[in-house]
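Here it is, the structure, as structure tokens.
Presenting chain A:
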Amino acid sequence: MRLLIKNGYIIDPAQGINGGKNLLIEDGRVGGLFGYRESVPDDVEIFDATGLIVAPGFIDMHVHLREPGHEYKETIASGAAAAVAGGFTAICAMPNTDPINDSAAVTRFIIEQAAHADLAGVLPIGAITKHSLGTELAEMGEMKEAGIVAVSDDGRPVPSAGMMRRAMEYACGFDLPIIDHCEDKSLVRGGVMHEGHWSLLLGLRGAPAAAEEVDAQRDCALAELTGARIHLAHVSTRGAIEAVRRAKQQGLSVTCEVAPHHWALTDAAVAGLAGNGPGGTDGIAYDTNMKMSPPLRSQDHVEAILEGLRDGTIDAIASDHAPHHADEKALEFDEAPFGITGLETSVGLAFEQLVRPGFISLERLVELCSTNPARILSLHDRGTLRAGARADVTVLDPEFAWTYDLSQSKSKSRNTPFDGVRFTGAAIATIVQGRIVYLHPAYSRVTDKHQTVALS
Partner candidate 1 sequence: MDPARINRALARLASEIVEENHGIKDLILVGIRRRGVPLANRIADKIAELEGVRPPVGILDITLYRDDLSTVGAKPIVSGTELPGDIEARTIVLIDDVLYTGRTVRAAMDQLIDFGRPRRVQLAVLIDRGNEHRELPIQADYIGKLVPTKKSEIIKVMLTDFDEDEGVVIVERPAAEAAA
Partner candidate 2 sequence: MTTFGLKHLLGIRELSPDQIVHLLDTAETFRDISKREIKKVPALRGRTVINLFFEASTRTRTSFEIAAKRLSADAINISVSTSSVAKGETLLDTARNLQAMAPDCIVIRHSSAGAPYHLARACDAAIVNAGDGAHEHPTQALLDALTIREHQGRIDGLKVAIIGDVLHSRVARSNIYLLAKLGATVTVAGPGTLVPAEFGGLIEQGVRLARRVEEAVVDADVVMILRVQRERQTDAFLPSMREYAVHYGLHLNHLDLAAPDAIVMHPGPMNRGIEISSEIADSGRSLILDQVTNGVAVRMAVLYLLAGGVSSGEQSADREVGNGTARNGTVKRQRRKRSLREDL
């Protein structure tokens, strides 16, 4: 079957294309890009993308789908639904499930579940070590056969440099990038928020920026030693970004990603709105929706992130979508688990705080969300709209005004600080292998011949 996305503005950095073109999709693949006035076959569905941006499908490289094991927080199906609602055609599933994804069997299970859901593509990430315990290597070869696209010990950082070196060397053999969660636990020592003025004032144990920097620098040195491809997950500090910058200058294969909450909020957010009001109950002080790892940092680090996004040091935006049940987040700040959801707010936050204020261009946004993730993960038929590529397309409306209504979220979990926040700019349609799997309810840009959209 054929779908023609008509009158849209194509941004495809991989091909250097930035202009008005029609996009033809055939049997789940890109048929080609055509000029507006070129003739159109008769038997096509038409999606009218006038005034909209048409980009290669967005890929979120860092998502926690809690299946197998913690389905009460999120399932592969609900996560995939949230993903397409957020404009993502594919997401990478981190291995810290229960059982941990350190085997071909679990990898295959995840892929099967994703196929049933039939929404966003789910690309599993395998564990670096068995059970993520940090002592023995996991069967990366077997997992690669089964379909992983990278390895990571996210949530449980590889504790020793020696072990990390082995992991890098071994992963190299299968051309798998290593995604590292940089955190020196001995420096963090139970810290629940960024160590700084606010942690002191709030009386909470702090996790210093140095804990991330130390590991980031270690990884870069090891990347040099081993020649491996390393990708730093959710960088949040000036020091880590600096380390990546230097590594790139040296020609090392080091890439990194940033999560939207790290540029959208600072550690002051833990203290509540506008500082504490009379009686201390104004604003929400100690809101566990401000608790994540790495923690929200101070303004200086936020600025380093913005610089890194602009100058190319940061390669990708990845949400680190971390769903947790309301009961778990309703505990005291010290006890609550780390993390917030993010699939449905990523693009909105990127528009609101990066594109609209002019920090980055729309083209750079597409690079960060599609082109680069595909490149880092060696997904050759994704991240681009060249002929023959998978027909994964994200359609964006940079002017669309909307409010995030948490009650309508497709995720099973509700742990986000962004409920009720107003945004301008969103992904309004998500197309996976030529099928429109998500269309924003406010949109009716599709003609009568439009197929029924398969929504979960």
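The rule is simple: a residue touches a chain if its C-beta (ideal position, glycine included) is under 8 Å from a C-beta of that chain, and two chains touch if they have at least 3 such contacts; residues count from 1.
These made the cut because all candidates are chains of the complex that A comes from, given by their letters.
These figures come from a predicted structure and were not determined experimentally.
Asks: Candidates 1 or 2: which touches chain A in this complex?
Replies: 2
Asks: Which residues of chain A touch candidate 2 once you look at their complex with the stated criterion?
Replies: It is residues 195-197, 200-205, 276-281, 284-286, 327, 330-335 of chain A that touch candidate 2.
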